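Left out: one protein chain. Kept in place: all the others.
The letters A and B name the chains in turn, as written, and every chain counts its residues from 1.
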Amino acid sequence: MRQEPEKKQQMKPLDPSSENLIEIHDLKYSRGHRVIFEGLNLNIKRGEITALMGPSGTGKTTLLRLITRQLIPQHGTIHIGGVDIATLNLAELYQLRQRFGMLFQNGALLTDLSVFENVAFPLREHTKLTNRLIRHVVLTKLHAVGLRGAADMMPSELSGGMARRVALARAMVMDPDILIYDEPFVGLDPISMGVIVRLVRRMNDTLGITSIIVSHDVAEVSTVADCSFLISGGKVAASGSPDELRTANSELVRQFMHGMADGPVAFHYHAPDYEEQLLGRDAE
Amino acid sequence: MTTLLRDLYNTSAEFVRTFGAFQLFSLRLIRHSPGILVSRFDLVVKQIFNTGALSLVIIMVCGLFVGGVLGLQGYSNLARFNAEDSVGVFAAFGLIKELGPVITALLFAGRAGTSLASEIGLMKATDQLSAMEMMAVNPVPRVLVPRFLGGVIAMPFLVAVFSMVGLFGTHLVAVELLSVDVGAFWQQIQITVDMHDINEGIFKSIVFGVAASMIAVWEGYNAVPTAEGVGRATTRTVVITAIVVLVFDFMITAVML
Partner (left out) sequence: MQQTRSVEIGTGLFVLLGMGALFFLTTQTTGGDDFSADETYRVEARFENIGSLRNRAPVAMSGVTIGRVTSVRFDPVTLEAVVQFVIDSQFDQIPDDSDASILTSGILGSQYIGLRAGGSDTYFEDGSEVLFTQSAIVLENLIGKFLVNAGSKDED
């Protein structure tokens, strides 16, 4: 979709004064019969790295999709830079999405394009920059993630860590205000993980952007996040800096932060009484 | 009993709903088509190559043998009336009006249709379509429409190639193998076949091309984003395309006869 330069209602610039870049208020969302969020309240501060953590299946990825309006909540509001995203029309929505950079779980590089073309993709689709300028920008971003030498390779030739770094370069190529990382540490070896962690921190600080990391890797995330939210049961169970969470009193928080096998999130999937089931069968 | 009725109702309602969604989807594809033809013709060219040029081998091989079979069958049946010279007409009518469009469409669904469906399904399963949406690029005109247009444009050419190669197959069998007079063979064809028949074949090829491409793209786009889901989408592509093509063939033939 080629970008039209003027719209009748120009997308309001993200309100620079507010401290909270993203405000989520009383969010309710269900998919079919499953209730995923029940009155979620959450604020993401500008310029910080915010972590969204929680046990598997609490809907962290769903929350990301709600923030980018790929999904629409049944109730509640989401404000980005002071603008209620539910009021945006399609053109404004696409404009808003250009302020985001998103890093998907498995990179989600376009398999029929080279690394260079993948990173150049948003530029080619949304801007009218000349090939020379595009080349300049792309190589700069690839250099920032350390993969300038891989520019001509195809995604199928990259390792997981490399693919994710390319995806990061692509997410940054339009100089977004908000970078979202969906499970960036999953399946990486320690070295690659260290690289990504370092990149996340450096990007955020040097570019003055706001970062949101969705992850359940407590250890890694805690080294990098300024503020963390623990989401469970469709609501925010706890929030604060990593240190605050680690020393929290709540049982749930403790189970999660310290990786304990059993606690409020039960180990045993719901089953009939153990003794009865075993002995009952024997008796037959 | 009531559960049976309720299931029947649910299935029918679901079918109608899916059918309606399919119509809306088709309209979206068609709406974006002229723009894409003009602005991103390079994408369309690539897809014509993928669906058309890469299908040539199977189309030509099958065409040759279908023509040959028509020659054998036609000859043996027409010989009873001492009308072997008309074997060319028999094959030409069969190929140009019916077998060319229909068999090509079925082969197309099997080779190109499944390729389209699985490719798109895989892009969905690996979040590539989502990533595009996130980058504020609408995946429908960027990914789906070029593939749709590529199939639509490639089909009539494939059908023409099939019919032509088929006639050569008949020629080989009839003239070389069964000693039908080559002059009589072609002359009978030229006298009896006219543009009306060729137009019918071309019209069918366009209709089938639109149907097959639309179904393949739809199935891929709506596949469950897992490996199993993609596999199922490719199967459904072939099955649904086959049914739709044969039903349309019947209707078109009935109208144009």
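Just so it is clear, a residue touches a chain if its C-beta (ideal position, glycine included) is under 8 Å from a C-beta of that chain, and two chains touch if they have at least 3 such contacts.
Small disclaimer: the values here were computed from a predicted structure and weren't measured.
Shown chains touched by the hidden chain across the complete assembly: B. Checked against the hidden chain, the listed residues B:Pro141, B:Pro156, B:Gly169 or B:Gly220 yield one contact partner: B:Pro156. Here one chain is not drawn; of B:Ile96, B:Ile215 or B:Ala233, the residue touching it is B:Ile96.
Check B:Ile48, B:Val66 or B:Val152 against the missing chain and you find that the one touching it is B:Ile48. In the complete complex, the residue from B:Met1, B:Leu24 or B:Ile191 that touches the missing chain is B:Ile191.
Residues of subunit B in touch with the missing chain: 42, 45-46, 48-49, 52-53, 56, 81, 83, 85-86, 89-90, 92, 96, 154, 156-158, 160-161, 163-165, 167, 186-195, 197-198, 201-202.
Heads up, the rule we're going with is that only the chains that are shown with their structure count from here on.
Centre-to-centre, using mean CA coordinates, subunit A is 42 Å away from subunit B. Interface residues of subunit A, counted against subunit B in their complex, comprise 1-2, 68, 70, 94-95, 97-98, 100, 102, 104-106, 108-111, 121-122, 125-126, 170.
Those residues of subunit B that touch subunit A in the complex are listed here as 39, 122-123, 126-128, 130-138, 141-142.
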